[in-house]
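One protein chain is absent from this view; the other protein chains keep their places.
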Amino acid sequence: MDHKLERKKIKTSYQSLVIDIFIWVFLIFAALFILAPTIFMFTASLMPASDVVKMPYRWIPGGFYWQNYWQGIRGNDGSFIYIRNILNSLIVATVVSVSTVFLSALAGFGLAKYYFKGRALVFMMIMGTMMIPFEAIMIPLYLVTTKLGLQDSYAGLIAPFLVNAFGVFLMRQYFITFPDEILDAARIDGASELMIFKTIILPNSVPAIATLAILTFKAQWDNLLWPLLVVQSEEMKTIPLYIVKFMAEKHTDEGAMMAVAAIASIPILIVFFRLSKYFLGGAALYSSRKG
Amino acid sequence: MKKLFVVFLFVIFVSITVNAATDIEITFWTHEDPNRTEIENRYIAEFEQANPGVTIKRVTSGSGQIQELILTAFAANQGPDIFNMSIEDEYAYIVNERLAPVDFEAAGYPSLQAIYDAYIPGVLDPVTYKGQLYGLPLELTNWCIYINKKIFRDVGLDPEKDYPKTWEEMMEVSDKIAIREGEILKRRGFDFRYPYYLVSWVPMVEQLGGKLISDDGKTAIINEEAWLKVLDYMREWGPNGRNLGSPTYTNARKLFNKDNNDVAMCLTGLYQQGRIRADNPEFYESGEWMVVPFPVFENAVKDVPAAYYGHYYMVNGQKPKENQQIAWKFIAFMLSHPEEYLTKVNIVQPTVKLMESATFKSMPYSEVFKNDMAKGHIVYYGESSAKIQSLIREAVESVMLAGVSPEDALKTLKRKVQEVLEEG
Partner (left out) sequence: MSKRIQSYSIERQKARWGWIFVAPTLIFFSLFSFYPIFNAFYASLFRKKLLSLKPPDFIGFNNYSYLLKSPDFWNSIRATVVFTLGTFIPLLIFSLIFAIFIMSRKRFQNFFQMAYYSPAVLSSVVAAVIWLLIFDPRGLANQWVNFALNTPGIDHKWLASSVMVQISAMMVYFWKYVGYFTIIFIVGLASIPQSIYEASKIDGANDWKNFWYITLPLLKPTTILVSIMSMLQCLKTFSTQYLFTQGGAPLAPINVITLNIYHTAIRDHRIGRASAMSIILFIIMLFFTWLQFKFSRTDEVSY
């Protein structure tokens, strides 16, 4: 009996070694493919334009062509407006993240833990907004925003994104599993509903909040079409707008373009690496619906 | 959390109050051009000093975005006081009566006729509608062929004598110059300005007697034979033919300045000289580049150079009368410096005076541009010109890249353009 088992064991360990190597190779190749464009951006940002599109491409820059970064930060007109634009992106993304978290938590809590007539309908309607293509409402949205006098301001950049359906969905899913007994116990102790929200719900949903905040932040960092329409002055532009404009300018070459792209990516990559546990663990919450 | 919310409310509040206006504020939206920004900001300062109580807010956007920006703003009745775009895009604003006609008194002219007299004939036609004038030209541009002499000599050609005069020669010369690695072009001879078909490609059809739209404006695609020949030329040019160029390579005009042995010829305007000077002063000074006229087909029935196109300053008709007057006054003030626009920004404002001036004549090869302009006509403009241009683009690219036969591509093109015309 021992003998037979032994043979089987050897066979499986040999098999599993092959599989093991295959998996490593596969993962490493995939990682290379996925990382290559980002690495390309950073290396190309240190090259004179004539080296960027060249056959064959040299992955290690011949020298460090820091001028690209200088040109990117300084701008073609020497106004250094990019710094202000980066700041704008930070402000907008931060405010939107905070308000999204706050309003989503409120609404998600209301939908998860309170029964009221029409709740299902309200939830359906909120979910329905996820299916609205932005292009469809672009012009009416612009009308609303200008009617409120918000064009070319932070408020205009922020207003349409104060909360989103995905956030409400995420928070609702998270709260649904929250034990009712704790809430009832607090009520018996005389806590008001707002108190419950503030002292019990919020402190207990830090992971969900962190995830939502980061995802929202990232989405805002990426937003192009809306800022394009609502903002005109240089001082109010955000990073994607600056990149698109910089690309269209006459003195821009490929090296400088990559430098600008790299500058835009560095802060978010740093945030990503520092907070990776939320990025990586955070996705947990999507599937916390298992209940 | 609470604190952050307060901060957030505060931000909204501040940004609203900041928007409150002062005396008269004229908003002026234009495309980004660093050289022009520099001189126009100076004009603004001078104008504001001379007209107390007036502020001019000049904002710029990338040239690719300005069109949609202004369109959305106008759709929401929030357009700027002053704006400019290329005429194909601007024409819809004229026919939809969104503009204020030129106030000749505010602009400092004794009569409307005096404005027409100040400009070379024909250039104000596109902005004349129902007897009113709706714009003043910021720039009028036509394109000729720039040549890098070194690359010509490199393949044993004498640029002064062997430069391509016909499209047939253009193909031969480009083939001689091209360096490939397999199918991939490492050096091109000439390459087209792909998205700009109305400006530089339709004239090629016209050389062979074709026309985009009949004189009565009712029928699209006149003289199919001419169209087919030029479509076939493009098929020859592209990667499925003799592989001389394609829209997906970096555009030739941009590479030309670098003088990096990438491209020998490109199609561009007088303004390119300023950019060569800025990008690569050494090359500019070397005298190793020259400009020659737009080629014609060997059996051309008409000598048609590239069409010229223009940007016109326009004024929003929904603004109060007072704003409109100040806007025209300011535009006229800016446009009273055509020589500075020419020397600093390299753009041509086609006044009679400028075209005859020593400054213009002393610009290298300005004669070549002037001659071509005199023979040419303005680019096709109409309420749907942008759409028509993209339909032409679709047709040419399907022939060049997707292997569609010129006959099929033309049939589709004709049907679609006809539909656009009929829908109005």
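To keep things simple, chains are lettered A and B as they appear, and every chain counts its residues starting from 1.
The working rule: a contact is a pair of C-beta atoms (placed from the backbone, for glycine too) under 8 Å apart; a residue touches a chain by one contact, two chains touch by 3 or more.
All of these numbers come straight from a predicted model, not from anything done at the bench.
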- Query: Which chain A residues touch the hidden chain?
  - Reply: 23-24, 26-27, 30-31, 33-38, 40-41, 44, 52-57, 103-104, 106-107, 109-111, 113-117, 119, 122, 125-126, 128-141, 143-144, 159-160, 162-163, 165, 168, 193, 197, 218, 221-222, 224-225, 239-240, 243-244, 247, 254, 257-258, 261, 264-265, 268-269, 271-273, 276, 279-281, 283-284, 286-290
- Item | Interface with the undisplayed chain - residues on chain B | 64, 67-68, 71-72, 74-75, 92-93, 96-98, 180-186, 194-195, 239, 246-251, 383-384, 386-387, 390, 393-394, 397-398, 401-402, 416
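One rule holds for everything that comes next: only the chains that are shown with their structure count from here on.
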- Between chain A and chain B, the Cα-mean centres are separated in Å by 38
- Task: Write out the stretch or stretches of chain A touching chain B in their complex.
- Result: 49-50, 53, 55, 76-77, 91, 95, 98-99, 102, 138-139, 142-143, 146, 149-156, 158-159, 202, 228-229, 232-234, 244-245, 247-251, 253
- Would you mind writing out the residues of chain B in touch with chain A in their complex? 1, 4-5, 7-8, 11-12, 14-16, 18-19, 29, 32-34, 37-38, 57, 59-65, 68-69, 72-73, 75-76, 78, 181, 184, 186, 250, 254, 258, 260, 275, 278-279
